[in-house]
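Dropping the structure in here first, questions after.
A protein chain is absent from this complex, but the other protein chains hold their places.
Up next, chain A:
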Amino acid sequence: MKTVSLRLVVAALLAGIGLTALVVGSTYDLGSARRMGPGYFPVVLSAVLVLLALAEGVSAIVKRDPENPSSKVDWRPLLAILSAVAGFAITIAFFGLIPAFFVVIGLSTLSERGYGWKPAVILSIITCIGAWLLFSQLLGMALPLFRLGL
C-alpha cells in the first residue's frame, strides 16, 4: 500500500508541475502553427504532461505493485544530504568556501547514526586542502575562501 501511495504522490506532483506550466505558458504569445510563438511548444508539452501524469495516477491506483523494500523512502540520509547541499549554498554565499565545506561534510555525516564528529572534521580539513590545491593553485580559480556578509 505504501508504494502505491508514493507513486500516486509523484504522479500528482507531476500533474501539478504540468498544470502550473500550462497556466503560466498560456500567458505567452501562442502564435499560429505556421509561425509559432514562444508559448506554442510549452503549452502543448504541459498539456501532454498533465494527461500522461493523470494516466500514470490512474494506473498507480488500478495496478498495484508488490510491496518492495527498495522502494521505501530512507528519510534520514535523504534529509541529511539535501540539507547538506542547501547548507553549502547558504554558507558559501555568506561566509566563503572553507566554512561551506565544513557545513556540507558535517551535515552529510548525519546520514548515519553514530558517525562521530572527529572523522567529519578530519574529512573536512582534507577536502579543504585538496580543493584549495586543485582549484586555487592548479586551476587558478578565484574562489572566496573566507568572507563575511554578502
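The working rule: contacts are C-beta pairs under 8 Å (C-beta built on N, C-alpha and C of every residue); 3 or more make two chains touch, one makes a residue touch a chain; residues count from 1.
Here is the rule we use: contacts and distances are computed from a predicted model.
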Out of "TctA family transporter", "Succinate dehydrogenase", "tRNA threonylcarbamoyladenosine biosynthesis protein TsaB" or "ABC-2 type transport system permease protein", which one is the UniProt protein name for the chain not included here? "TctA family transporter"
Given the full complex, what residues of chain A touch the hidden partner chain? 3, 6-7, 10, 13-14, 17-18, 21, 24-25, 28-29, 32-42, 45-46, 48-49, 52-53, 55-56, 59, 62-66, 71-74, 77-78, 81-82, 84-86, 88-90, 92-93, 97, 100-101, 104-105, 108-109, 111-112, 115, 119-120, 123, 126-127, 131, 134-135, 139-141, 143
